[in-house]
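Shown here: the complex without one of its protein chains, the others still in place.
All chains are identified by letter, namely A, B, C and D, in their written order; residue positions are counted from 1 within each chain.
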Amino acid sequence: MSDEKQSKSNEPGAATDHEFNRRAFFVKLGLGSLSIAAAGTAAFSYQFLSPNVLYEPSPIVNAGRPENYPVDSVTLDVNSGIYLIHAQEGFFALSAICTHLGCLTAWKPELGEHGIIACPCHGSKFYVRDAGKTPGEKIEGPAPKPLPWLQTSLSDEGDLMVDRSKQIDPMKFLRV
Amino acid sequence: MSGPTPKDFIAGMDSNARKSPTRVVFVTRRTSAQVKVTAEDQVQTYPELLFRAVVAIEVLAIALVSMALLFNAPLEGIADPSHTPNPAKAPWYFLGLQEMLHYFPPVVAGVLVPGLVVMALIVIPYFNINVEAEGLFLKDRERRVLIFYVVTAALCLFLLLFDVYVALVPALIVAGFMALAAQSSPQSASAFRRGLAAKPLSFWIMTWFLFELTVLTAVGTFFRGPGWSWVLPWRS
Amino acid sequence: MAKTITNYFDELRGTRVWRSVFRSGSGSSTLHRALAIQQNVFLHLFSTKVRTRMLSFSATWYLGTLTLGTFLILVSTGIPLMFYYHPSVPQAYADTKDLQFVVSSGLFLRNLHRWSAHAMVFLVFAHMFKVFYRGAYRPPREFNWVIGVVLLLITLLLSYTGYLLPWDQLAFWAITVGSNIASAVPVMGNKVHFLMLGGNVVNANALLRFYVLHCMILPLVAILFVAIHFWRIRKDGGLYAHQSEPRTVAARSVPAKGVPVP
Amino acid sequence: MTRQWWTLFAAPLILLSTACPHKSVPAASLKPTGFGVTLVESSGGKQIGPTGMVLAQPVVVQVNDEQGTAVTGALVEFSGPADASFDPPTGLTDSSGQLSTNVALGSMAGRYQLTARTSTKAQKSVELKIEEIALGYQEEVGFQLDSKYCARCHDPESTPERVSNHDNLEVKPHAFTEGDTLNRMTDAELSSIISHGGPALNKSALMPPYGYTLSKTEIEALMAYIRLISDPPYHASGMVYAQE
Partner (left out) sequence: MPLSSESSFEPKKNSLSALWQTLFGHPVRAFGVVSLLLLILLAIAPAKNHFSEWRHYQKQYLALIRGRGDAVTLERRFHDHDGIQQIWLPQLGVVDRCTSCHSGLKEASLSDVSTQPFRRHPAIPHTLDQFGCVMCHRGQGPATTVEEAHSSTLAWEQPILPARYVQSSCGQCHRAPLTGTPQLNSGRNLLGRYGCVHCHTIKLPDGSAIKPTDDPPSLEHVADKTTREWVYAWLKDPQAYAVTATMPNFKLSDPDARDISAFLIADSTPLAGDTAPTPKNEKAPDPTAGASLYGESFCASCHAVQNAAGNVVGGDVGPELTRVGNKVKPEWLRAWLHNPRVYDSGTAMPHYRLSDPQLSLLTAFLGNKTDTDLLANVHLDAATPEQIAHGKLLVTEYGCASCHEINGIKKPDNFAPELTRIGSKALTQIIFLPGMTHALPDYIAAKIRQPRSFGSALKMPQFSLAPGQIDALTTALLSLTDRAQDLPRALTVAAKPASNYQPAGRAGQLMSDLACFSCHAINGRGGDMAPDLTWEGSSVQRPWLQAFLKNPGTLRPALIRRMPRFNLSDEDAKELTDYIMTVYQTPEFDRDSMPAGGYPAAQVERGKQLFYSKYACQGCHIVDTKVDKGYIGPTLTQVGSRLNAAWIYHWLKEPQNLRPGTIEPNRNMPDEDARALTAFLMAQRGSGKQEAKK
């Protein structure tokens, strides 16, 4: 069979070098186009799969009126995962998400001298109100970092707003 | 092998054994087989067929991509069970069915007819008459013409009974060609009539089915408006 | 430059890794070409050779190939669409809108999916009629014809189940009208209707059922039957060639060494 | 077999061309039978109405010839900022040389500069500018407060339903449209005089303080209204919407 094939190809005017090169060019053109298309599809897929809008709650939490938080109170908002603390110096907000593996921590007023934040998962503990300690600083446990301070502000209507997406330097209080 | 080789039979891949019977070779003992087969020209699937297939798919892709770029898929208001749009239409390929539902009771149009069509499609290859692929009216002509007229008249009467003029028209047209075929002979001077004469029964049934399907679907898609009444698509 | 790339390709095809994966090495001999078909899990469904005259466009109109093409497009557009689609009421509708308005190129993919779906139904019908008029259903191909009919039904079901997913008025009422046809079946019609919708009316249950059928069950069944369909073509003696068609002319039409293999 | 291979290349071009929207401008079908040289406002200018709503009075313009007599059948076209609408937008003047149109102002608060246009026999365009004021939500609130609290003294117009107290006062209050006076006040001054009364700015004690009666937002709304309707316009507000 293959012999027949070979003999056929020797027909006059069939495959000159010129013709062959031209065909090779078209094959390369085709394969090249398809490879570019494939590469483009990868980029296209990346673009397609990155969502342009998110149905997520806003990182900015309205914590309500400052009057609702008495001085020296620590309030855990479970839904938004923040502690809102009204210290003598003013308001500040701590993330309630443990820096170790992301568990929701709990406020234990009965522990320590002034109460501490404790993570139920792996036993990390953090200071909140101990003198000389920065609130959020780790006492013990596997947590690699202190609990971050979150940006707090007052809205035009006078409500306390916490922006969970913005971390600030510790010891910056919001005075109302 | 080039050039014609004089021979009586061709051992080919043809399936019609009556037309091209296969030569049977008797091979005696201790004799190696010497079969001379004039095989048809063949080429390698790869690359000959695959390249063509790829090009065909690419052309299709080009057509569909252009369409996707030019025309947006329809999207209407959110599904609301309390507001029925008028008309409520099924997907286009079911509009032939829906058109029939307009005339016949649901059991007939929705179940009997499609069921029979599917059954018919399945049994076609097993139907003896089709294998012969002979012209319908070439043999036993008088009897067959008589049967043809009776069946056609019965069908037309049935369609008339239900006022299905939409289906009647294609049926009559096909019947007209069949009548013409009955009057044609394979020796006719006109190639068209020679062709008609050679068409087997299965061809006529399928053609009728295709014609009906096309007409009913087209009517359901384009010519039906609110209350399944007639509308002209260009007068929206 | 071009030459280097060609050489590189040849080298690549000659490497052990390539050979271990594809088993066929480089080369443009008939053997290699045959191996390229035989040793590929997908391509081995084809025979290694095809009758020359079947290559001509008029022989098949390439309708089967084109149908396969639409199916491939549908799979490759359908999967990305699933990433943004929740089969729940009324979320499904909002997701469809989001695909149209905020997902990058989501509209394009949805359009392509939709039009390809219509094209596939059309092409399957066309393929069937073409096969019939060529008489390609005759023995020994009769069973492959039956598989083809099954594939036609699967295609219709695929299209029909997909029709509901946008959860818009068009979808809802098309499915309501369509499913009521099923309930016309005597005796078991209502049972079928109930089972199909997962209830008495088109609602969240029906949406979920249609979603599972559309994205999971029907495509798998379709792939299975397509595989059998292709395999049967080979087993039934390749593409059907009618004896009445000219062959010598067609045979000459294709130069034997037509395609250089990269 | 089609040989129109170029359609394949044309497809992207067609795609691109469909992306650009086309705007078609309907041609005016009216044929003028008369031509004037001047266009004057008969009535309907300087109205105040809520945004988007049809003004209470129609705008009437008159076309005159060189002698100042009214011209019948002159074509007048009205135009304005994009979202202002006219009913009718064009028309021919009636036997008294006038054409009246109902105007709905746009959706933004501010001053709307409308244009009436006619052309002379020599195809020269004659234009007339008409100004109307649209009240937004805030200004509407201000307007309501004005009618309830302020207009009794600040509006010299008297009606049987609401007798003006303006003339009974020893020191005459300024009408809110008096831009020459009010525009010289800063926002702070204006706010102060409303909140703390006349004596806050060494003015008459007859102006009582409203700071304990009205809320801050209400006073802002009132000021927005005062700033918007002042004539000549207050520089920092009363945005003018001219034809775009």
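Side notes on the structure shown:
What we mean here is this: a contact is a pair of C-beta atoms (placed from the backbone, for glycine too) under 8 Å apart; a residue touches a chain by one contact, two chains touch by 3 or more.
Note that the structure is a prediction, hence the values are computed from the model and not measured.
Here the chain not displayed is in touch, across the complete complex, with A, B, C, D.
The missing chain, though absent from the display, is touched by one residue of D:Cys153, D:Ala175, D:Ile193 or D:Ile229; that residue is D:Cys153. Note on the undisplayed chain: of the listed residues D:Ala109, D:Ile133, D:Met185 or D:Ile229, the one touching it is D:Ala109. Listed by residue number, the positions of subunit A touching the unshown chain are 22-23, 25-34, 36-37, 40-41, 43-44, 47, 52-55, 58.
Contacts to the hidden chain, counted on subunit C, fall at residues 55-57, 62, 94, 97-98, 101-102, 104-105, 108, 169, 249, 252-255, 258-260.
Residues of subunit D that touch the chain left out of view are 1, 3, 5, 8-9, 11-12, 15, 19, 50-54, 56, 81-83, 104, 106-109, 136-138, 140-141, 144-145, 148-149, 152-153, 160-161, 163, 165, 168-169, 198, 204-213, 217, 220-221, 224, 237, 239-241, 244.
Criterion: only the chains that are shown with their structure count from here on.
The mean-CA centres of subunit A and subunit C are about 40 angstrom from one another, to the nearest whole unit. Distance between subunit A and subunit D, defined via averaged C-alpha coordinates, is recorded as 51 Å.
Of all residues in subunit D, none touches two or more other chains.
In subunit A, the positions touching at least two other chains are 1, 4-5.
Within the complex, the subunit B residues that touch subunit C are 12-16, 19-20, 40-53, 56-57, 60-61, 64-65, 67-69, 71-81, 83-85, 88-94, 97-98, 101, 105-107, 110-111, 118, 121-122, 124-126, 130-131, 133, 202-203, 206, 210, 213.
Subunit C makes touch with subunit A in their complex at residues 2, 5-6, 29-31, 49, 80, 83-84, 98, 102-106, 109, 255-257, 259-260, 262.
The touching residues of subunit C, counted against subunit B in their complex, run 30, 33-34, 36-37, 43, 46-55, 62, 65-66, 68-70, 72-73, 89-90, 93, 96-97, 100, 107-108, 110-116, 118-119, 121, 125, 128-129, 132-133, 135, 137-143, 145-146, 149, 152-153, 156, 159-160, 163, 166-174, 176-178, 180-182, 184-186, 189, 201-202, 237-238, 240-243, 247, 250-251, 254, 256, 258-259, 261.
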